[in-house]
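Below you will find the structure I want to go over with you.
In this view, the complex is presented without one of its protein chains, the others remaining in place.
Labels run A, B and C following the written order; every chain starts at residue 1.
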Amino acid sequence: MLTTTTTLLDFLLETRTHTETLCKPLEIEDYVVQPIVDVSPPKWHLGHTTWFFEDFILKKFKTDYKEFDPNFSFVFNSYYESMGARVVRTDRGNLSRPTVREVYDYRAYVTNQLQELLEQNTASDELQSLVEIGIHHEKQHQELLLTDIKYILGNNPLQPIYSESFSENPASNQSTTWIEIPEGIYEIGHNGEGFCYDNELGKHKVFLNDFKISNQLVSNKDYLEFIEDGGYDQVLLWHSEGWDWVKSLHTKAPQYWQQQDNLWFYYGLDGVQPLNLEAPATHISYYEAFAFAQWKTCRLPTEFEWEVAHQTLNWGARWEWTESAYLPYPNYQKAPGALGEYNGKFMVSQKVLRGGSIATSNKHTRPTYRNFFHPQLRWQFTGIRLAQ
Amino acid sequence: MLTTTTTLLDFLLETRTHTETLCKPLEIEDYVVQPIVDVSPPKWHLGHTTWFFEDFILKKFKTDYKEFDPNFSFVFNSYYESMGARVVRTDRGNLSRPTVREVYDYRAYVTNQLQELLEQNTASDELQSLVEIGIHHEKQHQELLLTDIKYILGNNPLQPIYSESFSENPASNQSTTWIEIPEGIYEIGHNGEGFCYDNELGKHKVFLNDFKISNQLVSNKDYLEFIEDGGYDQVLLWHSEGWDWVKSLHTKAPQYWQQQDNLWFYYGLDGVQPLNLEAPATHISYYEAFAFAQWKTCRLPTEFEWEVAHQTLNWGARWEWTESAYLPYPNYQKAPGALGEYNGKFMVSQKVLRGGSIATSNKHTRPTYRNFFHPQLRWQFTGIRLAQ
Amino acid sequence: MLTTTTTLLDFLLETRTHTETLCKPLEIEDYVVQPIVDVSPPKWHLGHTTWFFEDFILKKFKTDYKEFDPNFSFVFNSYYESMGARVVRTDRGNLSRPTVREVYDYRAYVTNQLQELLEQNTASDELQSLVEIGIHHEKQHQELLLTDIKYILGNNPLQPIYSESFSENPASNQSTTWIEIPEGIYEIGHNGEGFCYDNELGKHKVFLNDFKISNQLVSNKDYLEFIEDGGYDQVLLWHSEGWDWVKSLHTKAPQYWQQQDNLWFYYGLDGVQPLNLEAPATHISYYEAFAFAQWKTCRLPTEFEWEVAHQTLNWGARWEWTESAYLPYPNYQKAPGALGEYNGKFMVSQKVLRGGSIATSNKHTRPTYRNFFHPQLRWQFTGIRLAQ
Partner (left out) sequence: MLTTTTTLLDFLLETRTHTETLCKPLEIEDYVVQPIVDVSPPKWHLGHTTWFFEDFILKKFKTDYKEFDPNFSFVFNSYYESMGARVVRTDRGNLSRPTVREVYDYRAYVTNQLQELLEQNTASDELQSLVEIGIHHEKQHQELLLTDIKYILGNNPLQPIYSESFSENPASNQSTTWIEIPEGIYEIGHNGEGFCYDNELGKHKVFLNDFKISNQLVSNKDYLEFIEDGGYDQVLLWHSEGWDWVKSLHTKAPQYWQQQDNLWFYYGLDGVQPLNLEAPATHISYYEAFAFAQWKTCRLPTEFEWEVAHQTLNWGARWEWTESAYLPYPNYQKAPGALGEYNGKFMVSQKVLRGGSIATSNKHTRPTYRNFFHPQLRWQFTGIRLAQ
């Protein structure tokens, strides 16, 4: 936990501001639409992160707190079933009201109220802890905000640019090598110092066989070879449900890849560009990551192997699919009440991703962070690292 | 056809302006969303009616016409399959770009170009005829614009008001009576003077048995009796597919009716109000209209009965479901080329509605006008008139 | 109505026997499956036609009638919502029990009970009328039985033969000509002598323009020309929903047409044979019939035109799609109670077919008979006749 309320307040204000900074390049219209169920309208992210503070903190800790608008609780609740009725996820893009202006007003109101609350300088440990969760919750949504914006703009026939200066591809001058890790018992999980989510807790031992892991992510060049070798047509490389996914969607390349006259282009937040062969491949589903690894006669690392090896890896540009399913650690304890819905209820049918991405907010990832998605999703900056 | 180009230009400009006037109460966000497939975003209506003029007229008749933006043809084509690729209908609400600002610029540009073209004062008959179709096309979209706006606002949890002065319920002081029409041969269809659509042409004779038709529309009071008598639970009143519709959607009342504490309210363009019992019932599907008539041991009129009797009827507030299927008149001729897609290709599986509604633009209905919708739809201002 | 009970009994027994004769070529397994929702398992037809007699007649008229098995009412009710719970249509093919043996026992039991009842020789008019309806109901199912069997066998990868001697293609040595009918008032509908369904009643006048109608059905040769001219790729020939149907199902030919090495074959009840070019085209949807007529710059006749012209037509091999929607005649009266569900509740979203087919049972069609199906269906022996 952070040591002083002042620092916490700064951290809060900086986070609140950063969310709005991310939206600066948007037109009002961009805030509203929801082209697929996994993407939320930017307006919704702005409201939902605010609702979280209002519902979990202000209503509970602020004396005589006056709710901004009672309808907003219904509109901006995401999935906390135990917190009452809510707009179903698929309907978020049907809502033209509240307007973007009203949502910004809502944000300002709640931020001010939080500031007042924290400046009273008597913040209990519980309050500080909740504020901290709220901040990290908002940071998590900052990444979704950016990837959802990319989806909204990148799937528009006009393919508008988000920001010409946004670079998706960090330079790397390391050469590729296999890191070897000996068999043994290793400790996994967060040690509890500094913030982490409940799903990282329960530091515990695992036994690992010796293994090798690549220090680098798979590049677009590598992935293009897979495509050109007919990887999407070789059934034996794929999981059964992965193969169904390829066939039913006619998948032939990662998301945002576009072929014109036999040349490959890529839509990035800086617009459509020729495919950068040196950049780490991204917007790849778990099914594709697995099939690629099979084709290389390699495999994906487990989340434990990744965590053990992380210090030797070049990571942070792409969320990396692991072979591990998203499961509770031994002695996992769900938070009581509604906050218990944060992580635990998703621990089935999803895969763990490790690392972080160029869209991840600062201070929002760490070596023990466990991200998780369903295996077919690829609108995040997902990538591939090989193991043996 | 209108006699002078000046009049035509005035008519055009007045129509173009009126479309924009209808949008005055909207927030930018309201222009963008598409909550169900039948509703189009207001922005799309603004663009599509403009594209119609650009694609069918300016590109053909204006020398050296410079297209506003080549992408717009793809975005704003509605269903003219023969005119090239287009955004599929279900995706219209996913498009944040072009922005509302850009669409208004597109409108101004095209209107100016049309004005230039018509002021050259050498408008051929063909050109005049196409402009006239474009005007009526836009008027048709004005009604959809209003009902789509109603759907967007009325299904928003905040239920915002469109305009406090918009009255959906015209006063009527006529008492209800049955008009009797004797058996005989009657002429049906448009005589070709003044504008009409191709589906009204082919004036022809029909033989009608003697029949009675109500001079008034069914009121909310009448319809409420049907509900309170358990009309939605009596299977024998319904068509087989109507019954499936009732059961699968749990339909219990017309659209926009809301029950709170045993009182009925209604969302109108002027906001939520107690149900006005004297007003003509509206937002009713054909299935409901039919079941209501069965319950009354009456029936719906055919479109021919309606047309023959129209002079004795109080009409114009609601589009009225008829028992007639939407079929071509004898000797129906589809227009050649893409304009032939306007009406003919919808002549299956739809019902004819006659009359007009409080949302119909001026000069946009007439006694021979044939509106048509699938039987389950009810977001238009549809109503019921009984016959025997 | 038939004049004597003896004749009625003979008619009944002959009909009951014929149903079972139609099933003679079947293996037990063939009785059970339901490959699409429109097709019912033959076992179900056998049971349902029997249930109709049991539920509407024996339970009401036979003193101390002992129901064969109370569960059968649930299993074999088709759609009479007012007669209680029933197996939903899509589940019919999931039922292995009752067995075929038990269904035949059920048939024998009910037939015997009906025989006893009718031999008491005091059959009231009401009873005679209901028996007659039951007979015609069963005859109607005989045709469905045959076309459902064709679907079951013809869509099996082994394509087994139903009967080597079954000929789908009656010889015709008439040449094709246009019959001309003058404009005028004509009488339409059944005169009430002999059996007919309620939907044929209400003899009434219609006014018809002069028209021409072909004395012959469209042949496979004609239809093949349409295919070879790219008829399935010309959007302007199709209704909007017809075009969607073609595109989503990748339709390229009528049902049961198979192309191998550029030769066309056809699966008939006598097995797979080279396409007979002289035979009348069949297994065609309304959408295809309409598009074909458009391509020929002709149209389909209305059901009224067909009825007026029928004496001059070569008909009876194919059910013929008309342009008419299935609607009630003026003064149509639904039978009271459950029998009222027989026809009236289907009078929306369907097209009328006139004629009859090589699968129609004897005495089961007549010039006023109105068959009806949804426009996309083509597992019946449907065909095309042109008009102008």
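In the analysis below, a residue touches a chain if its C-beta (ideal position, glycine included) is under 8 Å from a C-beta of that chain, and two chains touch if they have at least 3 such contacts.
On a predicted model such as this, the values are computed, not experimentally measured, just so you know.
What are the shown chains in contact with the chain that isn't displayed?
By the stated touch criterion, the chain not on view contacts A, C.
If the hidden chain were put back, which of C:14, C:27 or C:210 would touch it?
Among C:14, C:27 or C:210, only C:27 touches the chain that is not shown.
Which residue among C:23, C:58 or C:100 touches the omitted chain?
Answering carefully, the residue with contact to the hidden chain is C:100.
Identify the residue among A:286, A:315 or A:373 that touches the chain left out of the display.
Hidden-chain contact among the options goes to A:286.
Since one chain has been left out of the picture, which residues of chain A touch it in the full complex?
Output for chain A: 79, 81-82, 185, 204-207, 209, 211, 235-236, 238-243, 286-287, 290, 299, 323-325, 327-328, 330-331, 340-341, 345-349, 351, 375.
When the complex is taken as a whole, what residues of chain C touch the one chain not shown?
Chain C touches the missing chain through residues 27-35, 43, 71, 74-75, 87, 91, 93-100, 152-153, 155-158, 160.
Please note the rule applied: only the chains that are shown with their structure count from here on.
Can you give the whole-Å distance between the Cα centres of chain B and chain C?
37
Between chain A and chain C, what is the gap in Å from one C-alpha centre to the other?
The mean C-alpha positions of chain A and chain C differ by 58 Å.
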